[in-house]
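One structure coming up, written as structure tokens, with questions to follow.
Only a single protein chain was left out; the remaining protein chains are all shown in position.
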Amino acid sequence: MPYVNIKVTQEGGPNGTGPSVEEKAQLVAGVSDLLETVLGKDPATTFVVIDEVPLDNWGIRGKRVSVIRAEQS
Amino acid sequence: MPYVNIKVTQEGGPNGTGPSVEEKAQLVAGVSDLLETVLGKDPATTFVVIDEVPLDNWGIRGKRVSVIRAEQS
Amino acid sequence: MPYVNIKVTQEGGPNGTGPSVEEKAQLVAGVSDLLETVLGKDPATTFVVIDEVPLDNWGIRGKRVSVIRAEQS
Amino acid sequence: MPYVNIKVTQEGGPNGTGPSVEEKAQLVAGVSDLLETVLGKDPATTFVVIDEVPLDNWGIRGKRVSVIRAEQS
Amino acid sequence: MPYVNIKVTQEGGPNGTGPSVEEKAQLVAGVSDLLETVLGKDPATTFVVIDEVPLDNWGIRGKRVSVIRAEQS
Partner (left out) sequence: MPYVNIKVTQEGGPNGTGPSVEEKAQLVAGVSDLLETVLGKDPATTFVVIDEVPLDNWGIRGKRVSVIRAEQS
């Protein structure tokens, strides 16, 4: 009966704005498979929730990711 | 001083896109009442945060809910 | 298919250390009922997860709850 | 390797709709500094995620914040 | 720079009290691999946090899992 929450930044994917619908499908299927394989959890009661976070709202190294990406480009 | 987070899919409600403002009011009041009744918690310091999740971002049974709803209809 | 997370401090209840097993049962049943009544959600896929947080690990008003309780007593 | 999640209501800030980009930068920097100062955590692996919550989706005192703000004004 | 939180009940595993250390290692590796494969995320900044929840603190179908397991056995 696992609950899995995946948080990613809104970048990458086909439009550069985050995972595509197909990529989300792969994440959901992949996490459900992993929990069934490793722990024997029934996918019928495995929840996966994906949160997409704007680059201004995610920080690392004391900076917003939007700033880090601007420095990298 | 409880904190309650409610995550629901963006479906149902008056427009089929998630809970109405009135339904959110009922969730907030209902959860605050429950915590006061069961645990004696003062509603003054009970927080309720409702997250509405797109159907493509919620998975169960290894599939996105958007796919499950399409199969059901 | 809701997911509800309830966080409470480890106080109150029969031993002063947090909700009893019976109180947890009431929280689980009450939240499931509320989501069924207000949003028509099937309890079969409503998850409720209760986290009990030590008084030293919960802050409000810039102080730990353990300190606030000591000041109140 | 801390993970910090900050949830605030979508109010205040330059447009009354939540924190500005500059204020988010200050939150990210401030939290990273705090964890480095107090616990010696390397900012390189400190994540800060800011969630902005609509006023209809946040409850306190058994009411939505949108209602509380309307009563206060 | 993903953050993944996996919540499972404290059951199963070698002692019936939740995932073993080896199973946790497989979850961490599997989730990191999945995010690298599907989204191209660098494992260096993928966080995985596993929470193990007591059976009395997890509810589904309006009941605690501890009660459901007792009914099943």
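Chains here go by letter, A, B, C, D and E, matching the order in which they are written, and residues are numbered from 1 within each.
By definition in this document, contacts are C-beta pairs under 8 Å (C-beta built on N, C-alpha and C of every residue); 3 or more make two chains touch, one makes a residue touch a chain.
Just so it is clear, the structure is predicted and the values come from calculations on it, not from any experiment.
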{"item": "Touch partners, limited to displayed chains, of the chain removed from view", "value": "B, C, D, E"}
{"item": "Per the touch definition above, residue among D:I6, D:V21 or D:V67 touching the missing chain", "value": "D:I6"}
{"item": "Residues from subunit C at the interface with the omitted partner, ascending", "value": "7, 53, 56-64, 66-67"}
{"item": "Touch list for subunit D against the chain that is not drawn", "value": "1-9, 12-13, 19, 23, 26-27, 30-31, 34-35, 37-41, 45, 58, 60, 65"}
{"item": "For subunit B, residues in touch with the removed chain", "value": "1, 3, 45, 47, 49"}
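Just so it is clear, only the chains that are shown with their structure count from here on.
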{"item": "Each chain counted as touching subunit D and subunit E at once", "value": "A"}
{"item": "Angle of the C-alpha superposing rotation, subunit A to subunit B, to the nearest 5 degrees", "value": "120"}
{"item": "Selected interface, A-C versus B-D, where C-beta contact pairs are more numerous", "value": "B-D"}
{"item": "Gap in Å, rounded to a whole number, between the CA centres of subunit D and subunit A", "value": "21"}
{"item": "Approximate Å spacing (C-alpha centroids) for the pair subunit A, subunit C", "value": "27"}
{"item": "Residues of subunit E touching at least two other chains", "value": "1, 3, 7, 45, 58, 60"}
